[in-house]
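Note that one protein chain of the assembly has been removed; the remaining protein chains are unaltered in position.
Order of writing sets the chain letters: A and B. Residues in each chain are counted from 1.
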Amino acid sequence: MGCFIDVRNVSKTFRVNKRAAGVAGMVANLVAPKYEKKQAVKDISFSIERGEMVGFIGPNGAGKSTTIKMLSGILYPDEGRLMVNGYIPYKQRKEYVGSIGVVFGQKSQLQWDLPVIDSFELLKAIYRVPEETYRKNLSRFTDMLDMESFLNQPVRQLSLGQRMRADIVAALLHSPEIVFFDEPTIGVDVVGKETIRDFIRELNEEDGVTMIFTTHDMQDIEKTCKRLIIIDEGSKVYDGSLFGIREKYGTTRQLDVEFGSPCQVEPINKVEIRKLDDLSGRRQRFTFENKEVQINELMNYLLAHYDVRDINISEPEIEGIIRKIYNGEAS
Amino acid sequence: MFLKPYFAFAKKSFLGRSAYRFDHFMSILNTCLQIFIFWGIYQALYGGRSEVDGITMTMVSTSFILSMGLKAVFYVDDYFLPSKVWDGSIANEFLRPVSFRGRMLAENIGNAIFNVIFHFLPALLISVLLIGICPPESAGMTVCFLFSTILGYGVLWTISFAVQAAAFWAINIWSLATLKDVLINIFSGTMIPLWFMPEWIYEALKITPFPYIYFTPVQIYLGQLSYTEIAQQCMLQLIWILLIYLLGTLLFKKGQKKLVVQGG
Partner (left out) sequence: MKSDTLHMMLVYTKTIMKAWFQYRSNALLSSLTVFLREATGIVVIYFTLLKFGTLGGWNIYEMLFLFSLLFLTYGIMIIFFTGLRDFGKTVRDGGFDRFILRPRGLLFQLIFTNADWFAAVGHGGLGIALFLISAGRVGIQWNAVNILYYLFTVMGGVLIQGAIFLLLAALNIYLLETNSLKELFYWNMRKFAGYPISIFHKAIQVCMIYVVPFAFVNYFPAQYLLRKPDMAQYPQLYLYITPIVGIVMYLAAYGFWKYSLKFYKSSGN
């Protein structure tokens, strides 16, 4: 206990209305609706310290958004305890939400027909931000995100990247202590993504704002978060550093070897050998678990017995590992 | 064979309607309710009199049942073409090997046939049971009624088409379509049978398309017109269809050209 964000054995089940077809079904549904239970979050626990930056990832429907919605007070958990910054979010809503900011990448909170600055002014009033703080934050953020040029343009005329930057500033004007980002780079181009990531990182490092992220883009995580929580089918399957995930799951190694001339390599115990080019076998890939096979021994063996021109060692891509975790291949 | 794709469009829109059952159920209720309200109002207006100006209460009921029922059948989505102009998909539509106007009509007719079976007939049945209706005058008149009804649909459809074609000029189509509905509601006899309109308005209306949508078929059904008059009225219906269709086509063609020149 006493952690900044403390989630203990939280579960959330939705009742999904199951409608029968036809007029009879419709009437039956009005009189006695039938529900199907769908457990979105199953017994999740974790804690987060002040100033941390944590990435939430998982496939669609894994329970990421439900978790974020419970943390931000939109949903009540069915079971378990949830405490953020000394508040119980869903019970002390008005007091709590003043200290958080939420960015939904899919859903803008800006006024569609009005210039960006008008939405900011409105938020200033809603959050009762003092004039001085507002001015300071506004000039700092617009500077960092290079927004001067479109501050007076109606939101409907902005590009997706510009709109997302404006939305991020909108969530930060009241200097929240915690910011939740739900897919903040979705649909944004490469340069725009980089700007957003730099901004988020800087805000975390300089101001110590606690940040929680969900994303599908692993680059977001690799470039910003030190810590990663993976959720799949409502359960937490990993909680640790990005480095740790390689340690734990990324244990496969690949050795791509180019031989001087086509050759047939004798089978080696616990190593999978595959010809890369054609059947000649000038280039071949050796795949193995680094716990089971010593890499230097394998290299020495190959160098000693064959005509080796070039060797290239590679670790698996983080995305590949994650995909394997979702598919239940890694354990 | 030339008509084959249009049958397909008509069938598609017919079948598509069965998806929203509750909404459909509500719309039948809505039609019955409207009929019931007007019936109630005219019961009070007649106050027990057997007839006013030679029009009996049953004739009034018949007028409301038929015109309200036909109104449901004649429903045309005024935003079909405009929505395609707004989202730009109209350009793709012009590339298809079928006439866009033909397709609009085919889909609307598919819809209308659905409404005849699943909206008009149930509403008719309910209203007849609740308030009663004049029996058909004669077999010949019933045939004329059906023929004139189809022409009435033609008048309404071409009006809607002309309104939709105005969407190429980015006018507030919602306002235009709503104003069109206002005029039709007041002057076509759905909310006030035209017998009861002030004389000078009734005369003036004869040179507008409005009475030829619902009121002409209703008059024919009630046997108020001789066969000569029926022929005359149907001729006028045809003339209106032609005139408004030409206007709509002019707007449509010019709009199409404008679209090509400006690239949407």
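Quick note on the criterion: a contact is a pair of C-beta atoms (placed from the backbone, for glycine too) under 8 Å apart; a residue touches a chain by one contact, two chains touch by 3 or more.
Keep in mind that what you see is a predicted model, and the values were worked out from it rather than measured.
Within the entire complex, contacts from the absent chain reach the displayed chains A, B.
Although one chain is not drawn, the whole complex shows that of B:116, B:150, B:191 or B:247 it is B:191 that touches it. Among A:3, A:114 or A:293, only A:114 touches the chain that is left out of the view. Seen from subunit B, the chain kept out of the figure touches residues 22-23, 26, 29-30, 33-34, 37, 40-41, 43-45, 52, 172, 174-175, 178-179, 181-182, 185-186, 191-192, 196-198, 201. Although one chain is not shown, part of subunit A still touches it, namely residues 14, 17, 61, 65-66, 69, 72-76, 93-95, 97-98, 100, 102, 104, 106-107, 109, 111-114, 118, 121-122, 125-128, 154.
Here is the rule we use: only the chains that are shown with their structure count from here on.
Mean C-alpha position of subunit A lies 55 Å from that of subunit B.
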